[in-house]
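Notes to accompany the following structure.
The complex is shown incomplete by one protein chain, all other protein chains being positioned as in the whole.
And then chain A:
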Amino acid sequence: MKKEIVIPKLRPEMQEAVVCAWLKEVGDPVKKGEPIFEIETDKVVTQVESGFEGTLVEQCCEEGDTVGVLEKVALIEETA
């Protein structure tokens, strides 16, 4: 089953973030808790972890893209 990884809402006023780096490529295995991509926020760079175990099947944006909070960034095909 495909699971979405979204831009987390790190604070109430946050509306978007810049995806500054991909840490996993399409086809890479992903463990639960492993960082998948980095977003730049006001204060720091945050590595967003996967909530699922499986394979990265889609990168929904490119490095440098601005993505809205809770919008899809990556798709993971979850291991059954």
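Please note the rule applied: a residue touches a chain if its C-beta (ideal position, glycine included) is under 8 Å from a C-beta of that chain, and two chains touch if they have at least 3 such contacts; residues count from 1.
Just so we're on the same page, contacts and distances are computed from a predicted model.
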One chain isn't displayed here; going by UniProt, is it "Lipoyl synthase", "Phosphate transport system permease protein PstA", "Spermidine/putrescine import ATP-binding protein PotA" or "Energy-coupling factor transporter transmembrane protein EcfT"?
"Lipoyl synthase"
Taking the entire complex into account, which one of A:Glu25, A:Asp42 or A:Glu62 touches the absent chain?
A:Asp42
Which parts of chain A are in contact with the chain that was left out?
8, 10-11, 13-16, 33, 35, 38, 40-49, 51
